[in-house]
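The other protein chains are all here in position, but one chain of the complex has been omitted.
Take a look at chain A:
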């Protein structure tokens, strides 16, 4: 017990100022409790490696929730079971630090099983001390996941039954099955020899982190006289004679000699580098003059629709991009949620002289339909006087509406003639631009630079723009 120790490790505070109890020299643990022992081993190890200054100690929820009363280190207090996640966040933010996660059996092996398993599995560079006292100490002696079969607790008044509560969880065995952890050992606190072993294990687990070797866990069978309703002496005996049968001591895993240290290399790019790295510098900062758009085609609200794979979304994005190059306000919205059914895709594009309000286009002024279902579905929605452009080579019906303009373009056929069916979308886009006078060809060429990711496809898409543009011009309404 820490209270009996005369010479206190330096890594403990001299006076426990944070402890609200009037006695600022005594720890808050019950007489005979194992927590104090383990605290002392940790503090001694921090002293020996001279790392207390760069240590962050994560206190759990459980009797050791107030570990921060004692450790003269950085201290953080985690929610029940989440200490390994908090430790992960701390260590990732402070790779040079020594992070210790200290947990009881309720905290680690019940509510926090996911967090410990995954921190271990990632091989987080941290040290975990797992206090297995086979009971919930803090909340007054309820069953823990490590409670032994037939052991009585306040929530297993007739003893833990395998049928009702299952078997005690063996954490050291479990964690040692994972690939990443470098060191897993189970020790116990029942006589001087075992305490000395425990002390060595605690030291090694901390040293591993000092050496940047990875994840270490030490499970410590630890007395809880209050929870067990035994005196401290009987508690020691119970660990030796009963608990150890269920939880054999020993080193379950040690690959510290085999692994290479991993040291995080910091990298701090300059402001200019950051802007390049996150790609916020536009492909070009060219701006293009707006064309003279006839009144009836101004501020188009466009719906582009077709099968997924026809480049519907890209067609729409290219239009938005072209609008942006001419300093219009633009928006592009893909079909989303319930709209996205049956393999069809559509998107909504607004190109406006003033700010775009609703990005949704329920009643388009321009409908670009690349397949028959899209034409059938959206034709009725087009505003009177609007424009419908459709791919004549794929759609074998005519537009029924007589109150709209229609441009039927054999886009797929034209694309095939160019040698690439997939350019039908860009042919159609260019036809729209030329037909309405919305965009000139130079703007469309520039658009291809950001719309077409693969360099080698740019040339054929330029030809597509040429072909579509010519078609649009030729068929312009007089």
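By our rule, a contact is a pair of C-beta atoms (placed from the backbone, for glycine too) under 8 Å apart; a residue touches a chain by one contact, two chains touch by 3 or more; residues count from 1.
In the analysis below, contacts and distances are computed from a predicted model.
A.B. asks: Given the options "O-acetylhomoserine sulfhydrylase", "3-methyl-2-oxobutanoate dehydrogenase subunit VorB", "Energy-coupling factor transporter transmembrane protein EcfT" or "Cytochrome c oxidase subunit 1", say which is the protein name UniProt records for the missing chain.
C.D. replies: "3-methyl-2-oxobutanoate dehydrogenase subunit VorB"
A.B. asks: Tell me which of A:37, A:64, A:321 or A:443 is the one touching the absent chain.
C.D. replies: A:321
A.B. asks: Can you say which of A:233, A:263 or A:281 touches the chain missing from this structure?
C.D. replies: A:281
A.B. asks: Which of A:89, A:232, A:308 or A:437 sits in contact with the chain that's absent?
C.D. replies: A:89
A.B. asks: When the complex is taken as a whole, what residues of chain A touch the one chain not shown?
C.D. replies: Against the missing chain, chain A presents residues 18, 20, 52-56, 58-59, 65, 68, 72-79, 82, 85-94, 96-98, 114-115, 117-118, 266-271, 273-275, 277-282, 285, 287, 317, 320-321, 324, 329-334, 336-338, 355-360, 362-363, 450.
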